[in-house]
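This is the structure I want to talk about, given as structure tokens.
Removed from the display is one protein chain of the complex; every other protein chain stays in position.
Now for chain A:
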Amino acid sequence: MMLTVLALTPLLGALVLAFWPRSADPRLVKTIALAVSLVALVLAVVIAIQYDPGAGYQFVEEREWIAAIGVHYALGLNGIGLTLVLLTTVLTPVVILAAWGDRLPDPSRTNSYLAWMLALEGLAIGVFAATDVFLFYVLFEATLVPLYFLIGAHGGVGRSYAAVKFLIYNLVGGLLMLAAIVGLYALTAEAGEASFLHSDLLGLEMGEGTERLLFLGFFIAFAIKAPLWPLHTWLPDAAASASASTSVLMVSIVDKIGTFAMIRWCLEIFPNASQWASPVVLVLAVVSILYGALLAIGQDDLRRLIAFTSVSHFGFIILGIFAFTTLSTAGATLYMFNHGLSTAVLFLVTGMMIARRGSANISDFGGVQKIAPVLAGVLLIGGLSSLSLPGLAPFVSEFMVLAGTFTVSRPLAVVATLGIILAALYILLMYRRTMTGPLAPGAEGVRELDRREVATLAPAVVLIVALGFVPQPLLSVIEPALEPVLAAVSAGDPVPTQPVEAGASEGAQE
């Protein structure tokens, strides 16, 4: 019941806000939303404390939903799901606090703005916990609705176009997955009893061609969501038109559904097809890394820049997943969490800059660190974490991904490493142009962060630093959950060709 309660808390909160009178004091509405998201955070922490890393799926719930076609309402958490549920519940209060000062196109609609955010949180938790593929699909598609309204109704210039583009891209992917799910139904119904349960699908017998076809249906959906080059073009538009809070929800949480689902559904249900596809996917991932980074360098719009850095980072995550080594997949999963944090900081702090300056163009800023040093400092920390500076959380995960990939394919790992250099370029150039030098004319209005904004950004910054030094708590949860996945999909980690001394391997693990 814990998971249902956890997912229902924000959903009910959203319902309450939706029917709350519009004329009510916006401060009260915001307080309610924040309180609900904090309750969800507390529940998630309670779940995390009770979670036993070695015991597989936990907090399992299973009930018949649509008996006629074998659909179950089935929830359960493994280490990967837990990590992402924590990410969701940590970021939602942050995002709501950040949305406190958002100037909406229509200020009387604060209620619906916050209600959609809470709804999205609840649905995302459901997605990460669903162990029935039909339920997963329903929730996966349902997350489109809140995001669509968040972008389309509460975004900035060009929001209508961006919202429709976002929706159509994701709907096409989702519908291809639907076709594959229909195929799974036909297979299980033929084999006896129709079922969509993760556990029932694990050992499903299918022909080679069928497996590849179904794999593609799932994979394309997740590659659009993640997004993987060349299916990424909706993301920069959506991020440029959405509010900062919406962008965080979209990139840090909802896009993670794509990479999360690659592990849970693609790798586990279609292991042979995953192996068949992995050479192509690895190359696409590396292209994503470089392409995203190169385009990020060329952006003048801060939000588009961050969107392209995310394309690059998702490339790393997908690279780690499809390298099929213990190190790289664990790194990729950890990266999902860390990328969520660092992108949240970047989107939120640039959102604050944009709100003050009234422009998202890098060229309209300059010398801001003179008048707003704390703001500049937070931007720098967010940026440095994005370029994987050692000591900050993303470094650990990026290193694990690269090291794990190296044992599988040296050329790809070497080329992917270029992404780190390019990352330094796009972040530091952006920082130099906006923050250093003489104060740009027109940028005088960029005030220092106030107390609420510091409180908004602090949790994410603290976590980034903390996880940079002590990633072990999360890794100890993630690694056992990956064991069955890797057992299905790979013949084991490649054996090192060179003898390694005891002291050196310790360093590599950190």
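The criterion applied here is as follows: a residue touches a chain if its C-beta (ideal position, glycine included) is under 8 Å from a C-beta of that chain, and two chains touch if they have at least 3 such contacts; residues count from 1.
Definition applied: contacts and distances are computed from a predicted model.
**Student:** Determine which name in "Integral membrane protein", "Aspartyl/glutamyl-tRNA(Asn/Gln) amidotransferase subunit C", "Zinc ABC transporter permease" or "NADH-quinone oxidoreductase subunit N" the UniProt entry assigns to the undisplayed chain of the complex.
**Tutor:** The record names the chain that does not appear here as "NADH-quinone oxidoreductase subunit N".
**Student:** Just to verify: which one of A:5, A:42, A:186 or A:466 makes contact with the chain not shown?
**Tutor:** Answering carefully, the residue with contact to the hidden chain is A:186.
**Student:** Using the definition of touch stated at the top, determine which of A:145, A:204 or A:355 touches the missing chain.
**Tutor:** If we include the chain that is not displayed, A:145 is the one touching it.
**Student:** Per the definition of touch given earlier, which of A:2, A:15, A:175 or A:297 contacts the omitted chain?
**Tutor:** Touching the chain that is not displayed is residue A:175.
**Student:** Kindly note down the residues of chain A that lie in touch with the hidden chain.
**Tutor:** Output for chain A: 65-69, 137-138, 141-142, 145, 152-153, 159-160, 163-164, 167-168, 171-172, 175-176, 178-179, 182-183, 185-186, 189-190, 194, 213.
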